[in-house]
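Of the protein chains in this complex, all but one are displayed in their positions.
Naming follows writing order (A, B and C), and every chain is counted from residue 1.
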Amino acid sequence: MSEQFDLIKYLSDSVDSLLDYMKKKSPERLWMFEVQKSQWGDIYNAHKDGKKLIYVSACVPPELIFAFDCVPCLLDAIPTRLASQPELSSKYIDFAEQFVPPTMCAIDKVDVGTVFSGDMVEKPDAFIYTTYPCDNSRAIYPAIEKKLGVPTFAIDAPFRKDDRGYRYLADQYKDMVVFLEELTGKKLDWDRFEEVMDISNQTNILMDKVSTLRKRVPCPLPSRLLILNELQLQMIGHPGLLKFFENQYKVGMSNIENGIGAVPDEKYRVTWLQNMLWSNAGIMDWMEKKYGAVLIMDAFGYQKAPLFEDPKDRERVFMDCGRKALASPMIHGASGPAEIYLDLVDQVMDEYSINVAMFVGHVGCKHTWAAAKMVKDTIAEKYDLPTLLMDIDACDARYKSTEEIKEIISEYMESVVGAKPIQ
Amino acid sequence: MSKASETEYWRWAEHQWKNPDIPDWQGSLVTAGVDIGSTSTQAVIMADGKLYAYSSIRTGADSPNSAIDAINTAMEGTGLSLPDIDYTVGTGYGRVNVPFADKTVTEITCHARGANFIYGSGVRTLLDMGGQDCKAIHCDETGKVTSFMMNDKCAAGTGRGMEVIANLLSVPIGEIGEISLRVEEEPEPVSSICVIFAKTEVTRLMRAGWPLEKVLASYCRAMAIRVVRLLERNGIEKDFAITGGIAKNAGIVRRIENMLGIEALKTESDPQIAGALGGALVAKDLIEKKGSQNFQKDRRRVNG
Amino acid sequence: MDSLLMKSNIRNTSIEEWKQKGGKTIGTICCHVPGEIFHAAGLLPVRLRATGCTDDSEGEVWMSSFACSFARSCFELLLDGTYDFLDGIVSSDGCSMATRIYDNYKYYKKKEDSNKFYLKDIGAPRINNTKHALPYYISELNELKAGLENHFGVEITEEKLKKSIAVFNESRELVRELYELRKSDAPVITGADSLKITLASVSMPPEEFNAMLKKYLAELKTRKPLNDYRARLMLIGSAIDDPEYIKVIEDKGGLVVCDATCYGSRQLWEPVACEGEAIASIAKSYLDKTVCPRMSQVSTHNELYDMIIRMVKDFKVDGIVYAKMKNCQVWGSETLYFEDDLKAANIPLLVVEREEIMTNAGQLAIRAEAFIEMVEKEDN
Partner (left out) sequence: MLTVGIDSGNQNTKAVLLMDGKIIGRAKVLTGFNPDEAAVKAYELVLSEAGVNSRELAAVAATGAGRNMVEFAENKVNETSSAARGIRHVNSSINTVIDMGSEGCRAIRLRPDGKISNYEVNDKCASGGGTFIESMARVLQIPLAEMGAYSIRHTKEVPMNAQCVVFAESEVVSLIHQKETVENIVYGIHIGITNRIASLVRRVGIIENIALIGGPGHNIGLVQCLEAELKKNIIIPECPEHISAIGAALYAEEHVL
């Protein structure tokens, strides 16, 4: 009890044992897990490898961190990773509720819990946060800054996603470079930065291709792979992520060549229009099996990132960082004015030939819930489709049991969609 | 339609007690506290700062009558009558309905004061679980409240919920705690302790064939978790004590202790009277502050 | 005609008269939308709130039960006609709940006809200590100014802006005078009435408000002081626009003598210093002084805490009532920042959860009463 639990070590070790297991069990799926090795292993080994470890939030361009040869640790990636382990996530959630309201987003509760409990043993060298994605994060990041007591750089994210906003971000990213130069004692190595931007572009191009594959009927890729789209927030520019999407693309292409979908009998093309259900990801597999309902695209991981147009243009790259940040997963829909969110919903519906719409609404995300009726009405008007509104907690599995969620989806599928369970 | 004949498993036992060590109260400063809770009412009488007599009865539909019943029951066999009581403090949720009270004080203040008397001046953290609310109180060595926190909006996880479960499962409420401790391993807590949903969930567990002790353990655990959250939010410092009816429920108490890693102080007295006792103590303070010599009985007496 | 306290109603005779004269009104959301700019355009800015809302079920249909009930109730009143005197709405991204009032209403209005109704949202920085924040905010305000000029066919000149700044500064000055009176050991005004006055200030033409408040202040000074209270309280927390809420606390003997709330002390503390260009002066002032936890930087939380401590001292506060709106993260997490400090400074704190529509005044009353018993001086 008294020994300090090292969460990052635990996550890194879990990936290792998972990889060992997969090597024996199904080596063809190994690639899905190797990316997690890059994610957690790099963080755990940062100091051993002589690199600076930097806690970051969304909209902090990972490319810039990589260009300084530092390791970013996206705080929000921890809650989504822990969501499938209620015994751990609930520990941090309960811990956090001493300080924050129980209605706070569970992602942020876990952030507070992991940092304040001391389980993030390895102290970071710096903390860089932005004022995105939402009120929850805005409320806790400064508190985390206070708690950590490490050099911190804070970036104000603009409300609207327009040129003024990109410029505003670009100016601050330039200051962030100065901050990183002071932190590392090194000037920004533009050659290295260009390399990273190149990897970032390649990855984004592949992500776009992968997304395009998903537009096919039947969808050549399974629902589950959508979960990892969020890795972009932390890892874009990392070769590990590039490799992950290369593999994903290969799988998709090979399914297409064989003329099959990822799910043998695709009957329904489903979208989830708010958060991902990390706490109950198995629901996606169950929907595929039970109804032939495949999650084709979701509004959280939806990917349509702009590229670095010219990595050699030292002014423009910062504007592009701004554009990319505001078009990244979660940020593109969940942050800023609702109109942009509604446009994104429309794009998902339109581009992916969706015929079942579900607002799987994370209860902590109150402002997207406050747009739920607009989402529902937009879909009804334009696509003449109903939308299931279901409250769930994306990171706290205790909110609704798997059985309850299945019950709700079944009822909807069978009574409104008219689906019959596949025996 | 009426269900009058049904056994009422939720009912607490009524009782009355008189201090055998105080043969006669005459010549003493006699004060009283009456605590009208949503489910039970207690009256405590003190003579010169010593616990003299008390009663605990069910709160009826008419609070003023309950107050009168409680004080009369407490006075039984003491030779006291209402005019003999120098000062009375009404407390609890129905405190404004104590017709013979000289002053009303909230149960939060009274419980802290009462706990200080029952458990000693070392008590810093106090948990009071009432019929429809739950309070985490922090107090100083004189029994004065320094901070407190109460459940909001929803009465999930309070005494009333326990009563509903007792009735549903036909288990006398006094036995729930003991039975719930008969499990070898702690089950998952019920996911909702909203009074109505918990009823559904408990029913579901029974239908799924869970043994009674496991169902009760699951429910008690959920309640304990909720209470511990409240305590943690208010801050925990030793010594720790529990007052109110729930202090008698070992199933809840033991679980709270395990979760906090702190043992609650035990007492020979009745923890349910803490509120009324605190009232009587506050009454004594008030008189003493006014100066007992020129103290005048200026009681507003309302016809019960 | 309504008395000054009656002007705290969302619909009051001042607004009626303004409309009868053919005046136009703009509803504003959150405190980063400067009233001065509208005033300079000859428009009447009315800050959106939900005072007196008794049912938010339609608001809940739109915004769900997971939304903040203040936002929900404001939206309800936009739908039910309470705000039918508005000719436009301008919002800043105070918090994401506030922006959703705007977003939903814009969506709702789109289904109607016209472009007659003016709709605009501006961004307001959440970090003010970078060199980029102020220019960004100035650009947003200039865009708003140009938008108003274009839509309403008016010109907002420097001169008009400076005049408006002076008028609004006078309001701030007068409200400060009001707050000064509350520092007395026996104040002449309750917290509930004080809130009514600051509410009136966002619901009527400022010149009229200034004139009425001047008279009211003169009259106040001759009033019988309040000295039968049991404790002096400070109220902090999410948007509180409901005088009844304060009344419940004051009925238990806890006189609310000061506050750090959005419709109370927040906007009216420091005057806008007019140096150089008017919009820039307004921007600088609004960005610097707004001590709102929506800002996402440690310094704001520290300033907020310092301000609270200062007011506790100046107003001789016995305890702080911290009313957290359910589902409000912005104020809800303030515990992270100052609860320990308050404890260390020996300032008693009562935390209560609040919803816009007071569903159980009894619950607030018992907490308030117990808190008052806890903090009141022994000799009472």
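One rule holds in what follows: a residue touches a chain if its C-beta (ideal position, glycine included) is under 8 Å from a C-beta of that chain, and two chains touch if they have at least 3 such contacts.
All values reported here derive from a predicted model rather than from experimental measurement.
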Chains in view touching the one left out: A, B, C
Sole contact to the chain not displayed, among A:Val121, A:Val217, A:Ile260 or A:Val416: A:Val416
Touching the absent chain when the full complex is considered, from B:Thr158, B:Asn234 or B:Gln272: B:Thr158
Sole contact to the chain not displayed, among B:Thr31, B:Ser63 or B:Ser180: B:Ser63
Residue ranges of chain A at the interface with the undisplayed chain: 373, 386-387, 389, 391, 408, 410-411, 414-416, 418
Those residues of chain C which, in the complete complex, touch the missing chain: 54-55, 57-58, 60-61, 65, 357-360, 362-363
On chain B, residues whose C-beta touches the chain left out of the figure: 1-2, 38, 61-63, 93-94, 97, 131-132, 153-156, 158, 160-161, 192, 194-197, 199-200, 203, 206-207
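In this section, only the chains that are shown with their structure count from here on.
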Chain C and chain B - chains in contact with each: A
Distance from chain C to chain B - Cα centre to Cα centre, in angstrom: 41
Separation of mean Cα positions, chain B and chain A [Å, integer]: 49
Cα-centroid distance, chain A relative to chain C, in whole angstrom: 36
Per-residue multi-chain contacts in chain A, two or more chains: none
Numbers and ranges of chain C residues touching at least 2 other chains: 326
Residues of chain B that touch chain C when the two form their complex: 93, 105-109, 144-150, 152-153
Interface residues, chain C side, partner chain B - complex: 326, 343, 348-349, 351-353, 355, 359-360, 363, 366-367, 369-371, 373-374
Interface residues, chain B side, partner chain A - complex: 191, 229, 232-233
